[in-house]
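For this view, one protein chain was removed and the others were kept in their places.
The letters A and B name the chains in turn, as written, and every chain counts its residues from 1.
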Amino acid sequence: MTEIAVVGFAHSVEPKTSGATNGVELLVPLFQRLYADLGITKGDIGFWCSGSSDYLAGRAFSFISAIDAIGACPPIMESHVEADAAWALYEAWVKLRMGEVDTALVYGFGKSTAGELRRVLAMQLDPYTTAPLWPDATALAALQARLGIEAGLWTEKEMAEVAARSTRAEAAALLEASYVADPLREHDCAPYADGATAVVLAAGDRARELCDRPAWITGIAHRIDSPSLGARDLTRAPSARTAAEAAGTDSVEVAELHTPYTHQELVLRRELDLADGVRVNPAGGVLGGHAMFAAGLARIGEAARHIMSGAADRVLAHATNGPLLQQNLVCAMSASPSRSGPAR
Amino acid sequence: MAGLCREAIDRALADAGLDWPDIDAVVLGKAPDLFEGVMMPELMLADAIGATGKPLLRVHTAGSVGGSTGIVAASLVQAGVHDRVLAVAFEKQSESNAMWALSIPIPFQMPVGAGAGGYFAPHVRSYIRRSRAPAHIGAIVAAKDRRNGARNPYAHLKQADITVEKVQASRMLWDPIRYDETCPSSDGACAVVISAAPTSGPAAWIHATAMRTEPTTFAGRDQVNARAGAEAAQALWRDAGITDPLHQVDVAEIYVPFSWFEPMWLENLGFTPAGDGWRLTEAGETDIGGRLPVNPSGGVLSSNPIGASGLLRFAEAALQVRGRAGDHQVDGARTALGHAYGGGSQFFSLWLVGADKPGGAA
Partner (left out) sequence: MTTPLEAPLELSFDYTRSLGPVLGRFMAGLAERRITGVRGSDGRVHVPPIEYDPVTYAPLSELAPVADEGAVVSWTWQATPLEGQPLDRPFAWALIRLDGADTPMLHAVDCGAPEAIGAGTRVRVRWAQQPVGHIKDIACFEPTSAPASPTPPASAATPSPTAASPAEPVEIMTTPIRLRYTHSASPEESRYLRGLAEGRLLGQRCPECDQVYIPPRGACPVDGLPTTDEVDLPDRGILTTFCVVNVPFPGQRIKPPYVTGYILLDGADIGFLHQVLECAPEEVRMGMWVEAVWKPREEWGHTLRNIDHFRPTGEPDAPYETYQRHL
């Protein structure tokens, strides 16, 4: 089986940029930084794949103009997913496994603050019975959070502790704030942010050339759960569990989880069977700023960085897509490529 | 939307003699979400398309997306990730109005165009100037594709008695493009099962796939004979061991939303030298029974469910080499091309399928 690794990562996230909605401005600096870091040019990239959403920019085919950032002349081998760019990384991983190319650049971008995202995300729900009510994304998350509280699976205090760890605030103090959407407080909800992420993948010896300590992907898998909010047990994310089982997540030291709400970290800790010693989102995850459709890919990049920097030997990254953890991707990485679990 | 996709999926599974447990993953493709007013509709369709509990990937590469969907599904099998993958592509244009979705006034930009026709017509004019093609070539293509569509039970438009003269008598919309030379606005879905091992019935073996992209505009860009398309074709022929496409390919399903794109793509794909594509069309060689039948299904000119149109081209190519194309079957088709393009003629996806296993007797 082809050995594939993350060898480069660049990411930007800002509360609100003044920049254009087309993504070019966000991406050009990231690409330039990666070329410089890795000593490559755009011509060294064999496959490009991106993830974004037309509804973030408010226009059809919004990803097309972002291709300008690449300088796709001569023409390139390229694809795009309408999803978090972590799924674009998955598509690139498949291409590398085929052996057609040995290097891929994956990117995700979005100007989340261009629209009223809380409303926009209602468009992901059933268009006949649910979306016409325009339930906003925070309210939906609050309903999920309360289900877990009612079931005794977690408490508001535990949710605050998740936030406290990333903001270095006192959980008790956080709990004094009023509700944004009962039982969620401001600290429980990641603010939407503008941002972009770029990750370079490389195979085999090419990866070793480009990086001293490549983050070898030992397993990557994703699954989706039913869209029916009623049919799902919203305190669970079976798709995350089966994706993790397929990816193989034994003995990870660090987990970078894509959790826009504090209680979702608690859901995932359980589904991913994370041991107590595992460091989860040591830099705060997305709670500091959620760059939609770039954030999941950024989790993979952040997790890989722990290996590339030598801080860890075995990590896990998670990305989510869709409402209330409907679709989940798990990527396990190691300092050694030999640690390969089943890769489905 | 769910029923539309499911109708295609159920037929594809039945055709392959498979059931849901046999499917390892689903790839869904469609064009912009604004067409149906659902953000990432694959999420809400997960139960209907049999993806719940499985991997589901959503592809969106503009008009070429149907083709890309087929290619991504094929790569999942070729890379050894899965054994059987279901590729689904759809568009339900009747939920909204594509002309609206594509012409929402974007601030600071001057709306000049008049839909896709207004965008592509100047490039068709450039082609005519460059190739010195006679004016009736477009009408020949349109009449042929609509007649072919009448042989295809799934075609949207069926005009068995259309003639070149009738096309030429139809209203000029975006001179040089006439009404009968444009694609309809359709609802439709297409599903294809891609398997590592043969299932029931004859298979269409995937000999090669290719995808290429270039920017919509850049200084000196050839908008008629796009380099990305030509390079995709060269890669496809190389990987499939094809040295003389016109002789070695038996039938082609090419994405022709406006009639003139048939000769343009014949040249771009390397079936003829640049400037000569129209000669093949004029000589009737792209009819069923000609040297290279093009779009025996009726093509995009007979049905255009945008997101599905590319996968339909791929699937129709597969039907031909499986000998399952019914009334629009090309006799003895062993090797077939599926082609899709999108954006401003900038995204290309291609596959070549054969009745024989690659490397076997061709």
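One rule holds for everything that comes next: a contact is a pair of C-beta atoms (placed from the backbone, for glycine too) under 8 Å apart; a residue touches a chain by one contact, two chains touch by 3 or more.
If you're wondering where the values come from, they're calculated on a predicted model, not measured in any experiment.
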Next item on the list: Using the definition of touch stated at the top, determine which of A:135, A:248 or A:322 touches the missing chain.
Entry: A:135
Note to self: Among A:57, A:81 or A:96, which one touches the chain that has been omitted from the display?
What the structure shows: A:57
Check: Please identify, in ascending order, the residues of chain A that touch the omitted chain?
Finding: 18-22, 24-25, 27-28, 31, 42, 55, 57-59, 67-73, 111, 113-116, 118-120, 123, 126-136, 139-140, 142-144, 146-147, 150, 179, 181-184, 226, 228-232, 234
Next item on the list: Against the chain that's been left off, what residues of chain B make contact? List them.
Entry: 2-3, 6, 20, 34, 36-37, 47-48, 50, 52, 92, 94-97, 99-101, 103-115, 117-118, 121-126, 129-130, 171-177, 215-220, 222-224
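The criterion applied here is as follows: only the chains that are shown with their structure count from here on.
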Next item on the list: Would you pull the chain A residues touching chain B in the complex into a rising list?
Entry: 1, 48, 53-55, 59-61, 63-65, 67-68, 72-83, 87, 90-91, 94-95, 97-98, 120-121, 123-127, 131, 221-228, 238-239, 242, 321-323, 326-327, 343-344
Next item on the list: Under the touch definition given earlier, write down the residues of chain B that touch chain A in their complex.
Entry: 1, 24, 31-41, 43-47, 51-62, 68, 72, 75-76, 78-82, 101-102, 104, 106, 211-216, 218, 227-228, 231-232, 343, 346-347
